[in-house]
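These notes are about the structure you will find just below.
All protein chains but one are shown in place.
And then chain A:
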Amino acid sequence: MITDVSKDGDILTFAITSQKFYSSGGVCVFRTYEDFEWLQQNFFSQENVPGLQGVIFPPLPPKALPSPLNTPSKSLKQLGFLALGHDWQSYCKALEFYLQQVATHPILSKCKALDSFLTKSESPGKQRGRKGILNRLSQAVEGMRKESHRDVDDFFQKERHKNTNRAALSKAATEKILDVVLTEQKLSLACGHFSTCLHLCVNQDDEAAVAFSKICLKLSDIVEAVMRNFEKVANNNISTLGMGLDLEARYEEAEKEMLFRRTCKLIELETVKKNTEKAKANKRDVMEEVQKASEKEFSLISSVAKQEIERFHSSRVTVLRSFLVGWCEKQLDTAKECAKLYSQYLDACKNLFSE
């Protein structure tokens, strides 16, 4: 399925165009953020899906409040990278990515809610689905203690550890590149200011002033070119590397949540086991049933989780690769363009000044 997201209007309505694999016709629907949330809820609360808790749910970007409710700095804090980019472009791209991930997910794509989300013309957001257990678990206060609970499986223990690392590092990297981009934008503004000041230095009083004015105007043009270069470089950073790192960071968080759910299940299982051992003979049978159910659930979750983790790793590498290549290519193009422009200016100035 191919989807295309564009933004329209003041309350951030997204136009989603999608096309099914096997059909030629495309469908276009309009959704708001609440609709996306509804969809995500539906994923969480699916019944009769074994080991659902082992699924790494593609992360939905945080809710964006459009201006004038939100100032640029608030947006930045809330959305990070996605607040940048012209006209909510980055945000739209992130949502599009979300839909793509969901649509290609072996388990989630089968969810009926997805179909109605993509095709039904009335927005489904009005119906509030049951809040799944998953939401509550993710916000558990005892999170910290449970997170460090020792695992029974080596594979998972290692993965949990690495994931924690990666999550922290990718978040840090995203923040750092955000700083870089913001400074680039500041530089662009400063160049613009300088260029304007130069423009104001023009006067035609006498011969020397005329010559000086020519220099100022030329320099003004050059500085404007520098300004535009900064803008382009910043935009390249935003649309490729920034987005990539942001996505990576959010996905690591999603994986973290999944692993946490599994750990919680593990703790639950171990508690049940203990209780079963302590149980008096009359209750023991019941307890053993509960324990078996718990064990089964846990092993289902674990196997789904394993698959998900492997899938995640390979797709993650692919995604990062495409972002890195895209980033490099864009920056290279911009650099080449700019070098050409500067060389032209240099030649022009050499001619102009030698007369």
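Everything below uses one rule, namely that a contact is a pair of C-beta atoms (placed from the backbone, for glycine too) under 8 Å apart; a residue touches a chain by one contact, two chains touch by 3 or more; residues count from 1.
Just so it is clear, contacts and distances are computed from a predicted model.
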Checklist entry - Can you tell which of "SERTA domain-containing protein", "F-actin-capping protein subunit beta", "Phospholipid/glycerol acyltransferase domain-containing protein" or "Sorting nexin-2" UniProt lists for the chain that's not drawn? => result "Sorting nexin-2"
Item to check | Contact with the hidden chain (one of A:Val29, A:Leu52, A:Leu198 or A:Met258) | outcome: A:Leu198
Next on the checklist: Give me the chain A residues in contact with the hidden chain, please.
Outcome noted: 162, 165-166, 169-170, 172-173, 176-177, 179-180, 183-184, 186-187, 190-191, 193-194, 197-198, 200-201, 203, 205-206, 208-209, 211-212, 215-216, 218-219, 222, 226, 313, 317, 320-321, 324-325, 327-329, 331-332, 335-336, 338-339, 342-343, 345-346, 349-350, 353
